[in-house]
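Below is one structure, written out as structure tokens; the observations come after it.
The other protein chains are all here in position, but one chain of the complex has been omitted.
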Amino acid sequence: MEKLRKSLTTFLVPLLSILLAFLIGAIIMAGLGANPLTAMYALFKGAFGTSASVGTTLNKAVPLIFTSLCACFAYKCGVYNLGGEGQFLMGATTGFCVVHCLGLTGLPGILAALVTGTIAGGIWGMLPGILKITRGLNEMIISIMLNYVATLFMGVIYTSWIRDANMPQTPSVDDSLKLGRVISDMRFTWALIIALAVGLILYYFLYWTSSGFKLRAVGLNMTASRFNGFPVKRYILISFIVSGAIAGLGGASDLLGTQYRLINGYGSGYGFDGVAIALIGQLHPIATIIVAIFFAALRVGSTSMQVSTGVPTSVSDIIQALVIVFSVAGMALTKLPEFEAFRLRLFSKKGKEEVNA
Amino acid sequence: MSISFVTNLILAAIRMAVPLLFIALAELYSERAGMVNIGLEGLATVGALAGFMLTYLTGNTWLGILCGALAGILINMIYAYATVTLCANHTVYGMAINLLAPALASFIYRVYFGEGSSLMQITLMQGIGIPVLKDIPFLGTLLFNQTPMVYLAVALVIFTGIFFGKSKAGLNYKAVGEYPKAAATLGIPVIRTKYLSCVICGALAGIGGAYLTTCYSTTYTEGIVSGRGFIALAAVIFGRWTGGGVLLACLFFGFCDALQIRLQVLNIGIPYQFFQMIPYVATILVLTVVGSRKAGPQANGKPYRKEER
Partner (left out) sequence: MEELLRMEHISKQFAGFYANRDICLTVNRGEVLTLLGENGAGKSTLMNILIGLYQPTEGKIFFKGKEERIESPGQAVRLGIGMVHQHFMLVEAMTVFENIILGDKNSGGIFIDRDARRAEIEALAGRYGLDVELDKLITEISVGAQQRVEILKALYHGAELLILDEPSAALTDIEVEGLFAIIQKLTEEGKSIISISHKMREVLRISDRITVLRAGEVVTTVKRNETDAQKLANLMIGHELAGSQYEKKTKSDGQTVLKLNEVKYHEHSKHNGLAGVSIEVKAGEIVGIAGVDGNGQTQLAQVVTGVISPEQGALEIKGEKISVSDPSAFIGRNVSHVPEDRNLQGLIGDMPISDNLILKLTDSAQFSRGKGMFLKKKEIRSYAENLTEKYDIRCTSVEQDVRSLSGGNQQKVILARELESEPELLVAAHPTRGLDIGATRFVHDQMIAARDRGVGILLISADFDEILEMSDRILVMFEGQIMGEFSGENPPVEEISLAMTGR
């Protein structure tokens, strides 16, 4: 009963937010002179219409799944890791440099790229963590600054150190390193399987293990966790490292799955998108994955929407932003005492029981 | 190094510092009322676009600045409603603004100027020299031959110092950020002050953004704010939540920025990105040295509920 009530608000708020965001999106489309229904149809058809488009959508979802799981894990421990983008890029860059410079190919190369990418992301995530627990610094500012540093570092690689002739980009990774398709006539690759596996492992860890339980407790109340004997600082640092490592693994997987080379603009916005997705997914790893796929669908579909109806792709960006704007406000609303009173009045019979209890 | 190199460097530092200063002052006013707003980047982005468009349409940079301020206020009211009235988490909502505002800006730009349009250009605001003073060698060009926005920024810093240091209203305003419950028992309108702080924050951040398109770069490009909104957060911590401190912090970051551009031009064989990292790395180093524990308004970032029961 209680569980039902809780999950109702958990599902209802994001769902209503999505509907509301689409409604506003439709109004914008109408304002631009397009038929919203046709445009929406084009959008969904573009994202899920054919097996090819489903594959594209899923591939597009891979980096978002990683960065949103990265944000999700840190939030669960009560810290704000806004550095998903930097950790993602450090993972991709390091993975690329390792296989490129060592000339690795085939499975050893793939493993090397994934492992070193994970480590690099973990280190990049560790920096704000260390500064937070030793110097009390605001982890948000530090992690954002590190995003810029990581982006610029990647720039150094593709403009100066490993440049592909006269183009400002690196050469592509060796063909033997590219992650293959899982099903031959679907476009999505093993990178998606890695992403889903990470999500499942996080779900298991957070909700079924003692350490995950404690990590969540630390995230909800650090003082009480300390009083009850949990090593709070250790958990915070670990959450930063793991969170960064997830993003780093994501960078390496995406590089080998779809991206293949480092190029200007790669990874831009993935970190903040990840935060938004994790929040809409109510910080639940499985829900987060679903929301990430939904966001990817909006992106993929918006291109075909633009082609067939002339509605610019940025409408889908606005819809995505509105989903987060509404869902966060909605969650806050349901926590207000006034809302609780309203809910009680609405279900007055049930309400009385609870009050009397 | 020649004198002109140094003058140019300092001039550039001031030019770089001014937008940052507006945005940082926006955050200062916000946090003094207990509102941590990390949506500055987004606010400045809409400010930049609004400033650009109005200037493009009317040719008047002042209208551009004004419109930038209005756009900033408009967007920040969403943040204000969610965080003050609905008690949403400040950080999370600031993030939401950072996603919404740039999406909105790029949508409007694309719809208005067309998807693949070549970069539109506007004329920048002209510098105004203060007679006599501007002819003082070295210092003259440095301090008295700038755009009015620079003078406005300096005036704002002075005003901020007086407001928080000497005025009754400023004292009451600070009390809201320190201990809202205590302020409320004395009849200080906490909710109204918090909303006011969001208006000021939106306006100043919008102006900071508009400065970028009307006084700094002649075009609007996506990502034009390029992290200034976040560096401004650091500047407030570094500047110890005071007007003067924030000014110094912004000059420091502006100097880092100016320096990296100069170093890039020198072309000494080091990839230019390493120089571009300077402001960001400097921010991290400065914060590490200064630390941020137990500083700033006590009730910063905490939701305020009227009847707690």
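The chains carry the letters A and B, assigned in the order they are written, with residues numbered from 1 in each.
The working rule: contacts are C-beta pairs under 8 Å (C-beta built on N, C-alpha and C of every residue); 3 or more make two chains touch, one makes a residue touch a chain.
Owing to the predicted nature of the structure, the values given are computational and were not obtained by experimental measurement.
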Of the candidates B:Leu57, B:Ile130 or B:Ala182, the residue in contact with the absent chain is B:Ala182
Only one of B:Leu57, B:Ile136 or B:Ala169 touches the unshown chain, namely B:Ala169
Note that subunit B touches the chain not displayed via residues 166-169, 171-172, 174-175, 178-179, 181-189, 297-298, 307, 309
It is residues of subunit A that touch the chain not shown, namely 1-3, 6, 207-211, 213-214, 216-217, 220-221, 223-231, 341, 344, 352-357
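Simple rule for what comes next: only the chains that are shown with their structure count from here on.
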Taking each chain's mean CA coordinate, subunit A and subunit B are separated, in whole Å, by 28
Subunit A contacts subunit B in the complex at 28, 32, 80, 82, 131, 135-138, 140-142, 144-146, 148-149, 152-153, 155-156, 159-161, 268, 272-273, 275-276, 279, 312, 314-315, 317-318, 320-322, 324-325, 328-329, 331-333, 335-337
The residues of subunit B that touch subunit A in their complex are 38, 78, 81-82, 86-89, 91-93, 95-100, 103-104, 106-107, 110-111, 115, 223, 227, 230-231, 233-234, 237, 271, 273-274, 276-277, 280-281, 283-284, 287-288, 291-294, 305, 307, 309
